[in-house]
Structures are given as C-alpha cells and as structure tokens.
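One protein chain is absent from this view; the other protein chains keep their places.
Chain naming follows the written order as A, B and C, and within any one chain the residues start at number 1.
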Amino acid sequence: MESISIGTMFWMTVAAFLTFCIFSFLYRDNPFYRFAEHLVVGISAGYWIAILYHTSLTDLWIDPLFASVTAFGNAEGSVAGKIGMLMVNILPGAIGLLMFSRFFKKTSWVSRWPIAYYLGVSAGVALPLYLQGFVIRQVAANMMDPRSIFGMIFAGGGAANFFQGIGEIIIIIGSICGLAYFYFSAEHKGIFGGAAKLGIWILMIGFGATFGYTVMARISLLIGRLNYLIEWVGALSGFFGS
Amino acid sequence: MKNNIWDRLMNLDRRWVYLVIGLVTFLPILVMVDMPVQITSEVKSVFDRVETLPEGTVIMIPMEYSPDTMAELQPMARAVLRHCFSRGLKVISTALQIQGVLLIEQDLRTIADEYDKVYGEDYVFLGYKPYPDIVILNMGENFRKPFPLDYYNNELDDLSMMAGVSNYSSVACIVNINATSGVDSWINYANGRYGVDLALGVTAVIATDYYAFLQSGQIFGLMGGLKGAAEYERLIGRKGVANKAMTSVSVAHVFIILFIIIGNVAFFASGRGNRA
Amino acid sequence: MRREVPLTIVFVCGAFMAFQYFVPHHVSATIYQYALNWTIIIGIFTLAVGIGSLINLHYDRISKRKERWQYSVVTLAALAYMTTLGLLSPNALQDPKSLLMTMYFYVLSPVQATMFALLAFFIASAAYRAFRAKTLLATLLMLSAVIVMLGRVPIGDMLTGWLPEGMRFSDIARYILDYPNTAAKRAIYIGVGLGVGVTALKIILGIERTWLGGGK
Partner (left out) sequence: MRVAPQIPKAACFLFFIAVTAAQQPSGESVDSAPVTPETTSLYGDLAPGSPEGVTAEDQPNDPGSAIIVRWNLAPGDNDKDSLVSGYLVYRSESTDGDFALISSLPTGSTEFTDSGDHLINGNRYFYKVASVYPADTLFSAVSDAAVPRPQFFHTRRLMVFIFMLLFSGTTVAFIIQAKKGRKLYVRPIAGINAVDDAIGRATEMGKPILFVPGLGDASKVATIAAFTILARVAKKVAEYQTRIIVPNYDPVVMTICQEVVKEAYSSAGRPDAFDPKDVYFVTQDQFPYTAAVNGTMLRERPATNFYMGMFYAESLILAETGFVSGSIQIAGTDQLIQIPFFVVACDYTLMGEELYAASAYLSQEPQQLGTLKAQDWGKVAAVALMIAGIIVYLLSTGGGNSFTTWVMGG
C-alpha cells in the first residue's frame, strides 16, 4: 500500500481532532468544542465570501458591468441601447451600496430601500407560486375518481386493491379533516370539532412516520463519522509503522 | 417523593442514552455480525453487467459525493471499484463535484492499490472541471476535450490505457455514483444523447425518485444508499462497511425502540401515567 | 420619505412580480431574470454588512476582554485567513488542490458532518423523552414512528417474517407513508400555501410593515 504523505496525515489528524471536539459536546460544553465552534464560524464565513465573490458577484454583476462598459468601444449597436444596458448593470450595485448606509446612524434609514426591493420581489414571486404549488396542485391531486376507488374496495380485487382503495379515502378525508383542524374562525365543537380531532390524529400519524423515516439516515451519518475515525487510526498506525 | 428505580429511569441522564447509541452503532462496525440482506434485482443487474464484461474492457465510474454525503455512497463506490479491479476491468473516473474531488481521488487510489493496479495502465482519474452538464456532453465527443490533462497533469495520450479510448463509445457502460442532482445530467446527456448504458448509485432518500428511469429502461441498474451498498458487497462476496452498517443501523433502531418501551414502562410504573 | 418610498417600492415590485407569473412574453421573462439577479447582488452587498457585524461582535469581546475573549481571536483569525485564501487566488474554487479547498475538506466539512451526525444521538434522546403514551395524540405519534422505524430495517421483517406478505412491518410502514402521511402533508401544504399567500399580500399592500422598523 502506498504510504500517505506527511501533509495528508497532518490534515487527516486535524479532521479527526475536530470530529472529537464536536462529539465532546455530547458530554458538555467544553474548551475543545468552543475552539472548534469558533474556528469553523470564521472558516465558513470566509469560505462563503470566496464562493459569493467568485460565483455570484463576478458572474452576475462585475463581468456584465465590464462588458457593458467595454461595449461603448464597439461600433455596433445604438448608443441609447448601450446606456440602457449600462444602467441595468450599474443599478443593482448602486442599490446594494445603499445597504452600507447602515454603517452610519443618520442615514441608516436609506437601507430600507434595498430591503423594500428585496421583500417586494420575494413576496410578489411567492404569491402565485405558492398558490399554484401548495394549494392548487395539492387540491388537484385530491381529485380522484370515486368510481375507481369504490371499484378497488368492493370489486374484490384482492387485499392489496382493497387497502389501496381505503388508503385513497384516507387521503381525501384525512386532508379535509386536517384543514378543519387549522380552521381559525370556529371553535372545535360538534361535528366540526370531530373532524378537527380526526385531522390532528392524521397529522400526528404523519409526523410519527416522518420521524421514523429519518432515523436510518441519521444513524448512517454517525456510522460515516465513526468509519472516518477508524480509517484515521488505520492510517496513523500505517504511517508510524512504516 | 419516592426515589425508586422507575423514577430514576424517568429522569435518566441523557448521556446514558448517548452512550448506548454510540456503543451499539460502533460495536457492530468492529465485530461482524451477519444480518440477512435481501438482494434486489436492480442491484443484481449492475453486478451482472460488470461480472460479464470481458477482462480488459474499459468501464467508466464517475463519482460525485462529498464529505457530507460520503457516509452513504463511499461504501458503494468502493464495492463497485473492487469488483471492477478484481475482474481486471480498466476504470476511467471523474469527480464533477468540487467538494468531493480529494475524497474520490483517495478512494480510487486506495482501492487500486489493494489490487496492485497501475495508474495509467489499469485506471485513469480525470478529476474535476466546472459546469458538469457541459463536461458530460463534451466527453461524449472526446474525453480529451474537457480533460486535455488528467488530474495529475498527464497528457491523456501518454497513458497507455487511453490509447484508442476516445469517448463514451469506447466504454462498456457507466456506473455513476452520485449524491447530487447532477444525476439527471448523466441520464439526459450521457444516456439520452450518447446512448451509453448507465447505472446509478444514489442516496437512499432520493433512490425512490429514480425507479421510474429503471422501468423506462434509461438506466439498467440502481443502488440506493447503504442498503444498496450492502447488497453489492454481498454479491462480490466481500462483506464490508455497508454490511456492518446494516447491522449497526438495525441494532440502533432496536435500541431506540427499547428506550421508548423502557420510557413508557417507567412512566406508567412510576404512577405518573395514572395522574396524567 | 422614510416610509412612503419603501412602501411604494414594495407595492410596485410585488405587484409586478405577482402578475409576471402569468405573462410568458420574453420581455416579462427577461425582467423577471434581472429582478432575481438583483436580489442576489443586493444580498452580496448585505453580506458585507453581516461580516461587519460579525467582526464588530468579536472585536468588542476582545477589546473589552469579555469572558472567553480568546475564542473570538480564533474566529477573527480564521475569517481573515480564509478570506485571504479565497480572494487572492482567482481560481481557488476550481482547483481541488488549492489551500482553500484543503481547508474546506479537512476543517469545514468534518465539523459539518459531525454536527450532522450528532442527530443520531439527539433523535434517540428525544424519542426516549417524548414518546410516551401520555395522551392519545402522543400514542399515535409514537406508534407510527416505531412502526416506520421497524419497517425501514431488515430486523423488522425478521420479526414479522412469519406473517403473510402485505402484513409485515415494511408493508405497514409503506402504507403509513403512502396514505395517512400523504393526507397530513396535503393538509399542511394547503394551509401553508394560503398562509404564504396572505402574508405576501400583506407585505405588498403595506399592511405588514414590521420590517420597516420605526421612524417617520
């Protein structure tokens, strides 16, 4: 087996050390955890600066801005079009710069303009998108042919068909009752209260299922970390053994 | 207040729970306890394809996983690589997700060393290039287009294995081990556009989304998460990390359920259940 | 000025984007693309404000020698180091062997993965503490979780292997995931969709203005 370079061994040990630091948190807060926590906050903030600078800022702003400036040296195209393009590329930067008004107490209210733009665009995009994806699509998914459902239940197509038919009824009734649970305009009383109660039962069964479903993936992650530590021990003994 | 065993169990320090979970996950990794794992046809068909390729055939195993997804996909990648190397197949690999390149390079090298494979003769690692869609498309024309040099800065033509290997038409099939949404690019471009036979290894959670491609014949095999890896390990007769993990996972589940039962017994035995 | 301008911006941008969804024309599509890009660019400028806040907080701890100020030195040093690595090298992100990526690989990602792995412990302790059959609701939550857990691992089917196919833990788990779970999801999705809709409208119409803070 090829021996591991001293550099790789060093970095592997750093990674193993940090793994132990984080695991130590399970016992209690301690200096090792605090060290790892503070280290990784700085590292990740710096990493994101690099990512955003190299990807978003250059691709979306700096490069197009330069292109629109150099376009003036080009004979093709109308001057008005070029000025328009330049404005389109200058403006977001200018709006972004308004954020820096926060650094001064007197002007900090100016920073609400970019925030207003940000929230306005976000809310406008979200409104039809959520109504479509979360409301209309889900409603349409509940439009099932009752004849095929009853066919599955009563036509004697075997247990599998029977339970599938029942399941589809559970979906329709369950989701309507779930909505009843969230209904704010009436108290949970009478028939309506019964529906709301059935609704919260269905919600709880669904939550339990989601919980149970993720356990395996979480244990897999722990196994992944433990395997890394075992590998590191192996590499370490190989490194000092050779 | 009576301080009997039930009360103490009710207020058990959480660290005991942590310790038990840690131990029951860790011990099966050290000691092999066999758990029956059923072999599914979609994993078997990947194995069968690799098993029937003649010695010396070139196979492509692109790998896209990173430290946060390696727990599920690394055992699978290793099992497939072991199978290929043990059968004397030649392997071309890429890593089109930047976060995983170092990891994948290590994995490939480690497994190749196990079988005394020589770089350039038995396997080639092309490494990383940004914009996976375009890289996948360009490799369909020629590997040398996106990768004039391999990961170690060798000219591809200087590597004896690459002689006569121009593009996907020179490889028998692709087994893509992928934790990213880039899976779709391999399906659409490598298989869809260039018609290479493609099999996938993906994480357990997203595996359910890809059964449709299996049925439509766009992929010839599918491995999902640790379970898929465990099956593959069994097929090559070398039960390793994934099979141990299956035991860990099973035992950990049992213990979590035991904890729930103990918690409930304590709850009712301590008399709090009656008051509630 | 301080309130009217932002409220006008919110209304104009919000109403435009909401109606844009229904207009496939390329002019509308282009404006949409620019509008989204601009939010990203503004976000990057704001990151500078965020980093300023981070530096300010830790610098304050150090300069005032607050409790555990030494750790703040670690944060600021790491930040400076990583930023330098990232900004000085033009292709640090394209080169897997760069020091920036090495730091990512051996420092950042082990911590991320280990934090994530803590969940294995927390999921167990939470289950132990909270899954108690105190009420009908708690019992339903617990039973459904236990059945799905058993249905996901080989041992569940070992326990129920003697039952006919369709009655084993994995089958029941599948059934719970396919039907009651879908019903629950659907109810929540529809509610969330309406909640988001109303909140977005309140923002656009200027009824919801907590984000404006105070001032005249």
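Observations on the structure shown:
Assume a residue touches a chain if its C-beta (ideal position, glycine included) is under 8 Å from a C-beta of that chain, and two chains touch if they have at least 3 such contacts.
It should be emphasised that the depicted structure is a prediction, and the values quoted were computed from it without experimental measurement.
Among A:G84, A:P146 or A:G194, only A:P146 touches the chain left out of the display.
Of A:L127, A:I170 or A:I202, it is A:L127 that touches the chain left out of the display. Interface residues of subunit C with the unshown chain, by the touch rule above, are 18, 21-29, 39, 42-43, 46-51, 53-54, 56-57, 60, 68, 108, 111-112, 115-116, 118-119, 122-123, 125-127, 129-131, 141, 185, 188-192, 194-203, 205, 207-208, 210-215. Taking the whole complex into account, subunit A touches the unshown chain at residues 22, 25, 28-29, 33-34, 36-38, 40-41, 43-45, 47-48, 99, 102, 111-112, 115, 118-119, 121-123, 125-128, 130-132, 135-140, 142-148, 172, 176, 179, 182-188, 203, 207-208, 210-211, 214.
Throughout what follows, only the chains that are shown with their structure count from here on.
Across the assembly, the chain pair joined by the most C-beta contact pairs is A-C. Here the spacing of subunit A and subunit B, counted between their Cα centres, is 23 Å. With centres defined as mean CA coordinates, subunit C is found 4 Å away from subunit A. Touching two or more other chains at once are residues 26, 215-216, 219, 221-222, 224-225 of subunit A. Among all residues of subunit B, those that touch two or more other chains are 18, 21-22, 25, 70-71, 249, 252-253, 256.
Listed in rising order, the residues of subunit C touching subunit B in the complex are 93-94, 96-97, 101-102, 104-105, 109-110, 112-113, 116, 120-121, 123-125, 127-129, 131-135, 142, 146, 149-150, 152-156, 158.
Taken in their complex, subunit B has these residues touching subunit A: 15, 18, 21-22, 25-26, 29, 70-72, 74, 109-110, 113-114, 204-205, 225-226, 241, 245, 248-249, 252-253, 256.
Residue ranges of subunit A in contact with subunit B, taken from their complex: 1-2, 26-27, 215-217, 219-227, 230.
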